[in-house]
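This view holds just a subset of the chains, kept in their places.
First chain written, first letter: the chains are A, B, C and D, and each begins at residue 1.
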Amino acid sequence: MRWFLPVLTVVAAIIVFWYLACVPMNVKFAMMTAERQGVAVSPEGMQARRDMSAVLLAIRNPVVWPDTWAQDKPRLPAPHQVVAELWRTTAEVAPTSKRSLVFHAWVTLSATLLGFGIGAGAGIILAIGIVHSRAMDMSVMPWAIASQTIPILAIAPMIIVVLNSFGVQGLLPKAIISAYLSFFPVVVGMVKGLRSPGAMDLDQMRTWSATRTQTFWKLRLPASAPYLFASLKIGVASSLVGTIVAELPAGGGQGLGFRLLSGSYYGQTVQIWAALFATAVLAAGLVAIISTVERVTLKRMGLA
Amino acid sequence: ADDLTLQLKWVTQAQFAGYYVAKDKGFYDEEDLNVTIKAGGPDIAPEQVIAAGGADVITTWMAAALAARERGVDLVNIAQPFKTGGLQVNCLKSSGIETPADFPGHTMGVWFYGNEYPFYAWMASLGIKTDGASEDGVTVIKQAFSADPLIQGQADCISTMTYNEYRQILQAGITEDELVTFNYLKEGFGMLEDGLYVLGDKLEDPAFKDEMVRFVRASMKGWKYAEANPAEAAEIVLENDETGAQTLDHQEYMMTEVAKLTAGSNGALDPADYDQTVATLLKAVSPDNPAITKEPEGAYTLEITDAALK
Amino acid sequence: MTLVFAAFAVWALAWWGNVWLANGPARDMTATRLAVPVIFGLTLLAIWELVVRGLDVSMVILPPPSVIADKISTSLPILWTDFVQTFVKGALSGYVIGIAAAFVVAVIADRSSFLRRGLLPVGSFVAAMPIVGTAPILVMWYGFDWQSKAAVVVVMVFFPMLVNITAGLQETSAMQRDQMKTWAASYWQGFWKLRLPAAMPFVFNGLKISSTLALIGAIVAEFFGSPISGMGFRISTSVGQLALDMVWAEIFVAALSGSVFYGAIALIERGVTFWHPSQRT
Amino acid sequence: MITASHLDLTFETNDGPVQALRDVNLEIEKGDFVSFIGPSGCGKTTFLRTIAALETPTGGEITVNGMTPEEARKARAYGYVFQAAGLYPWRTIAGNIRLPLEIMGFTKAEQKKRVDKVLELVDLGTFGKKFPWQLSGGMQQRASIARALAFDADILLMDEPFGALDEIVRDHLNEELLKLWARTGKTIGFVTHSIPEAVYLSTKIVVMSPRPGRITDVIESPLPKERPLDIRDSPEFLEIAHRVREGLRAGHAYD
């Protein structure tokens, strides 16, 4: 609860700032509508306002302020508009309806979980290989780094097309892209974790003549637990981003990624923001779940 | 029933109403076809999908199809439900543009991703530079698929479709008399829009050919039904939209506008339109914009529509 | 098919060679350290070439490396323009601004534990918003040129940096801070002489993560509107034109510049945090 | 000069309060060499930290030169040697010793002069340019002592400074410390676990006992200021050592 008040304060500050920001952001459109309805604004005429600073316009025309928080397709929707949209698309429609964000979140979530499973699994296996084989360490690591500098959004469509041509469709292509983004943090974290036992810990194992396998199970793996969880948290967030990215070219369909995009095709900013928040909530939820597992596990291991 | 996959160029919307109606109304079933319709998006190149075997038939614009042909994807037009095109350029009068001669010095939004060929053809024939470097040229920006740049004042002119972005501009409060509209067709740079394309080698298989005949027949039945019943068609589209983000109001509008484009076609490609598209594209050949460099051959066949429509 | 089998053979051979190099007598030579990853990379390319040719994969799906290399050599001017637009103008400036902003906020959060407890959870929530969602918004706000790309990069690198700097500033031991106290050092003396140097290993961790994010962010942002140059612009339009060789040429440039960027930061890290145990063996 | 009266210090922890110091009364005169000895956890470190204003007492009073410890710290009255060397790995040995001088605003020339002097004092003259990790543990400890000496604070507080050193080095440093103290007349507070060390160095030995931390005995040493190493075999020495050992044993559970 120590964080409750601070978070509340920060959120409140952001909301106030957000409402204020809406005014200059949406002021030009508000003045145009006002002008059409015969309200006096200054200066008159769209042309005259074209190159004027939005802040200046906002200050000069307080009459239009209320409208900047109530537009249909604002540049920046006001917080309550986003909340209303979230409410409308979660609470007021059945969760199985395709108009429900819950439904789309579920679709995205299932691909994310599958992808995260694949990615984390691959990451851990790769890390085990890297820790135990010098050749793998030297050759794979630089390329794992290089792989992350490839813009995923650029190759995601190609991956999808190629997988499609092998008849792989539906959840799996999305999951593979999501796995691609999540394996890297897991590899890096796990390599660090599996290498975290100090020279003395390893020497101890040697004085007992432990085998590599015994050393792995009884020393390296437990020692890597804190690193594992830290990287799983980054990994699961990346995984979600991966799914969203993969949804863009997957050919129209269900999922938060599509909501984001279709919002942008039709200029529905409120819908975009609602989808954005839904994604962030999903990510925060996933991270929170891992944190909980982490706390319980580390506690049982006596590490927390 | 025979299984078929249709890859669309864009997301589920009334632009593709004919196919959704045919599926929903059972026209495909009547022809003993089991059609899967795959929605597209900005990052989907249907030409690539069909080359990779992910679809049997695709919709795309002819310019893109011919460009793909030159790159070794043997695309053949088998039907052309869109008689005329809905692509246009909208400018703000306030920016001082009245005729194409006023373009130089202004910023223009263009859709890329295979949609840019008509624009470059037009500019080439107007003699306007598009590299952004010269004083007497235009500054081209890659416009995302929305009307925002004009509404936000980031561009003086943007690309729109009559059936979609144009209305978004109007809805944003800009009135028709504040706008100048250039229709590519009227400017003489119209190109054939949504047509149906398949891979040439597959057409050698009589069974596939027969499937296509049935497919085109049913699809055209769908189109004509949609033209006659725009409200119902819009609703069918909405039902098929998996994102659940579309609005009925907008789809109804789109359906009425699209109907204007499909009205003149019974599905058969008019070779004269084809010739005009090719001629226009060939005018624009430049190293930067290699749509096509030479006259294509065998890029369309009338056999399917002949068989389907008799 | 023989080519595909050849691919397997190449793989096995190169792997065997690498294992020998990595464990053999020359294991600790600089040349070996460089050769092993290079051999590994070349093997991947060879396999790619052989499989693509062996299975006769269409050029519009996946061109072989030889074709891509050819395209790179004939398109250097375009690749250079795109590199400048995206990497230098978009990614680098956003990277610098993002890091600077993170530093400022980190210091503020450091001085007030109230703000730290409030900002970090909210910050991680904001950071969880996918860039594919924020990019269109930022393009709408900051226009089509590199400024909006820089803004996207700022948003992307801000949080990883903030987390790392904050963690780094906590890194000093209680004893070290007490030491400063016994000398009656001011906040800023303590900051410059103790906390900042001690935070450097973390800061560089953040800098490295952010370096890959920055380039990806700048490229992705171009998908949502851009001038007619830039790596993201070229990639997206080239896919539309089925010019896959150009797409891969740009991806190559991206991977190369991203890796070099990463490597440069790792090198600076070696110099700055020479004292840290992880750098000392 | 340092006066603690009825000092209490309780730490609040998750599983209840820990009383680290209870009713501690002590007078330290200017120029005293005071050793603190006692079993682990009896509050030696806590008391030293309270003098240096690193902990705030929860009861009682403590004054340093008539000021509060906080004021004395602001006046840079303390040189503090922590139990571990605590050198900054990114600075050379000389750089580490220079650090407090930089902070206190000495001139460049003055800084150099003082660094050279204290390096000489702890026998590290040629090691100024090395980094801490290039030195053995004992050398690091000496560098840390040099650092505390560099700015000539009136009060020197040392928390087990020689814990990690072997007997010979320890003897040597003990001698040096005594010389320094005799020459400069500093007030020194010194924590140790070694009985002979405490007896050899101090004018006053404070024996403490844990749970709660308190002073059980204060022994004034009758030994002269001049102390050769072999004074440790004298009967007076052994007698004091015996008294300290008895006091210490009382604090342990064994026998």
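Here, a residue touches a chain if its C-beta (ideal position, glycine included) is under 8 Å from a C-beta of that chain, and two chains touch if they have at least 3 such contacts.
The shown structure was predicted, so the numbers you read here are calculated from the model rather than taken from an experiment.
Expressed with the labels used for the displayed chains, the entire complex holds A x1, B x1, C x1, D x2.
We adopt the following convention: only the chains that are shown with their structure count from here on.
More inter-chain C-beta contacts link the pair A-B than the other of A-B and B-C.
For the pair subunit A and subunit D, the distance between mean C-alpha positions equals 53 Å.
In terms of their C-alpha centroids, the spacing between subunit B and subunit C amounts to 38 Å. With each centre defined as the average position of its C-alpha atoms, the distance from subunit B to subunit D rounds to 85 Å. Shown for subunit D are the residues in touch with two or more other chains, of which there are none. Each of residues 75, 153, 157-158, 161-162, 165, 248, 261, 264 in subunit A touches at least two other chains.
With chains as nodes and touching pairs as edges, the resulting graph is of another kind, matching none of line, ring, star or complete. Interchain contacts (touch definition given at top) occur between A-B, A-C, B-C, C-D.
Residues 49, 52-54, 73-76, 78-80, 82, 84, 86, 88-90, 99-100, 102-104, 131, 133, 151 of subunit D are the ones that touch subunit C when the two sit in their complex. Considering their complex, residues 42-43, 45, 47-48, 51-52, 64, 67-68, 71-73, 112-116, 130, 132, 139-144, 148-149, 152, 154-155, 290 of subunit B touch subunit C. Subunit A meets subunit B in the complex at residues 28-29, 32-33, 36, 46-47, 50, 72-73, 75, 97-100, 103-104, 153, 156-158, 161-162, 164-165, 248-254, 258-259, 261-268, 271.
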